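Complex shown without one protein chain; remaining protein chains in place.
The chains carry the letters A, B and C, assigned in the order they are written, with residues numbered from 1 in each.
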Amino acid sequence: MSVAVLYAVTGLGLFSLGLYALIVRAHLLRKILALNIMGSGVFLVLTALARRAPDGPPDPVPHAMVITGIVVAVAATALALVLLRRVVETTGQPRLPDPDSE
Amino acid sequence: MAIATLLGWALDGLLMLVLLWLAWRVLACKGLFRAVVLFIAFGLVLSLVWVRLDAPDVALAEAAIGAGLTGALLLSTLARLDALDAKQDEDASS
Amino acid sequence: MAAEHVSLLPVLLIFLPLIGALLSFVFRRRAAGLGIATAVAVFVIAIALAFSLTRPQRYPVGGWGAPLGIDLVVDGLSLIMLLMSATVGLGVSLYAGGYFHARPQLARAFWPLWLGLWTALNGLFLAADIFNLYVTLELLGLSAVALAALGGSAAALGGAMRYLLVSLLGSLLYLLGVALLYHAFGSVDIALLGERASAQPVTLAALVLMTVGLILKTALFPFHFWLPPAHASASSPVSALLSALVVKASFYILLRLWLEIFEPLNPGRGVTELLGLLGALAVLWGSLQALRQTRLKLLIAYSTVAQLGYLFLGFPLAAAVGPAAWQAVIYLALSHALAKAALFMAAGNIVLFGGHDRIADLDRVVQRLPLSLAAFAIAGISLMGLPPSGGFIGKWLLLEAAIEAGQWWWVVIILIGGMLAAAYLFKVIGFAFTRAPVSHEANAVPPVMEWTALVLAVGTVLLGLWVSPLLAWLATGNPFGVGP
């Protein structure tokens, strides 16, 4: 069992923790943080397993993918935060409205 | 050589634990401000992890974008949410 | 480099809307004109592609080729999807020209976002690379959410927020699957993965993660909860786009992955039966909920939940009878796209006209907006699955597949679904003929908005008449793979 795989398992741990919080926590800011942590977990799986190259430098393709992913994540986070602000402004609640209450 | 490897293992193990602990605190701690600050710390530790994984490009991107700018966005949102709250409280009391 | 001549048409289908988005963002006073011009150009190119495509084409971007580079692939399945987005896209663009004419603030945001969304759709239908698909999915998701929030009401913002969270969660589940497949088989190219993947735990894990992520985004029961509020509270051109096109995109990815990577590995009857069962539940639950609604746009949105269910009946039926089931499903998806766009457009006209969408207070709209009501009724015929319409052909093919497979329970579901659709659609049409207790204001509806709704609705009838050329296009390159 190599360190690389252990880091990947840590990434899975982050993914699972984030998913738990995304489902369980009600405050939207907490949900946005949870999604970011889940994303970091996936990036960690991608990058850690790229270091399984035998004696050579690590595989650069997942590194490029993760950089792409980080930029996408900040874009999504910015949009989510503005939406959150607008939701609080219009409803006064920092959480999702109950879908059944019309 | 052996000591260096051992230290490397210890450092890796420590980083993994710190990462998981920080993630848990970000999602479970009381107070949003504290959560955001912990999240920024999480991003910085993560960029150390990228260095350990021989991914310096990712480390740079993470430190600048993941921790830095996302952190700034989160903090400014928090400030605006606080302002909104204050306004609502005033509305309620008047 | 590429020895044979490769057509640039597919590439233009991605880059034209992207350039249109950039230009309409910078020159915002001309946004509507630029947007409609782009839409016409994309439509023309999609038609040209349909008539020039004789066999599937692979386009290596940058000339590298998989696995190092990214390839684009166009075959019959991508072609039909591109035609679907081109037709609905042109219709919605013309409709939006009328809808946003009086709302310049919204128009300047709508055009670049919509053209960006179109870029994502076309890029997605042409992608042959699972990581590239992730990027297009995110482009699609973020622009769709921004469009859904455009209305600005509390309902629209809440709906968009939930939509964003679900969409991001779906993308991350999908991306984790991509990570597993890449690290197990050393490529993100779908065709290469199809060759290399073998039935082992990592493949199964990727299958589960990606399938869950994608059915979340496709709003398959029981993950449909986010769809009705988001689709119903968006502004009407956006509702049409979301329901007609956006949810089909994630279904398309699921189908591609399934056909080329997972199905050949025989993951077992359990998976296909489960997806079929969820589809059947979606048909029943979505239809019953649609019947209960008092708001027109929510009714149409719940109808989308139901209609998406039919697409998943393809999984168990294709396992039993092969490609015929997928033909049926794609026909249904195509007909639903046209019909649902027409329904949301007609509903948008009614909302604009009367200022509300309470079904009980429709107040004789049939006399006052005859074209929109005609569009509603004709599109409704296709949704119910009555002849002559694309919906009829799709359901007929699906019924044939079910009977051939000897799985009569799917026949029952399809028939009940049709009857429930008739019930909820006639409820609307009935109130359109009656006089409401309180009469209300009436705003003029631009003729272009009525006509585009009607033309798309008539399109569903044409789909019922043009069956063989469409099925021939769909068969280009044998996307559903009958044997090697």
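Heads up, the rule we're going with is that contacts are C-beta pairs under 8 Å (C-beta built on N, C-alpha and C of every residue); 3 or more make two chains touch, one makes a residue touch a chain.
To be clear about the criterion, contacts and distances are computed from a predicted model.
Chain not shown in the complex: UniProt lists it as "Multisubunit sodium/proton antiporter MrpB subunit", one of "Dihydroxyacetone kinase subunit DhaL", "Multisubunit sodium/proton antiporter MrpB subunit", "PqqD family protein, HPr-rel-A system" or "SoxAX cytochrome complex subunit A". Across the complete structure, the visible chains that the omitted chain touches are A, B, C.
The omitted chain makes contact with just one of the residues C:A191, C:A205, C:L288 or C:A422: C:A205. Contact with the chain that does not appear here is found for just one residue of C:L180, C:A219 or C:A324, C:L180.
When the missing chain is restored to the complex, the residue among C:I36, C:V61, C:A422 or C:V467 that touches it is C:V61.
Residues of chain B in contact with the chain left out of this view: 56-57, 59-61, 64-65, 68-69, 72-73, 76, 85. Interface residues of chain A with the unshown chain, by the touch rule above, are 1-2, 5, 8-9, 12-13, 15-16, 19-20, 23-27, 45, 49-50, 52-54, 56-65, 67-68, 70-72, 74-76, 78-79, 82-83, 85-86, 93-95.
Residue positions on chain C in contact with the hidden chain: 1-2, 6, 8, 11, 15, 18-19, 21-22, 25-28, 59-64, 67-70, 105-106, 109, 112-113, 116, 119-120, 123, 131-132, 135-136, 138-139, 142-143, 145-146, 149-150, 152, 180, 182-184, 186-187, 200-202, 205, in rising order.
Please note the rule applied: only the chains that are shown with their structure count from here on.
Centre-to-centre separation between chain A and chain C, using Cα means, comes to 27 Å. Between the Cα centres of chain B and chain C there is a gap of 38 Å. Look at where the CA atoms of chain A average out and do the same for chain B: the two points lie 12 Å apart.
Looking at chain C, one finds that none of its residues touch two or more other chains. Against chain C, the residues of chain A that register as touching in their complex are 15, 19, 22, 28, 31, 35, 38-39, 42, 45-46, 49-50, 52, 61-62, 65, 68-69, 72, 75-76, 79-80, 83-84, 86-87, 90-91, 96-97, 99. Of all residues in chain C, those touching chain A in their complex are 131, 135, 138, 142, 145-146, 149, 152-155, 157-158, 160-162, 164-165, 168-169, 172, 175-176, 179-180, 182-183, 225-226, 228-229.
Taken together, the chain B residues at the contact with chain A in this complex read 8-9, 12-13, 16, 19-20, 23-24, 26-28, 32, 35-36, 39, 42-43, 46, 49-50, 52-55, 57-58, 61-62, 65-66, 69-70, 73-74, 77-78, 80-81, 84, 88.
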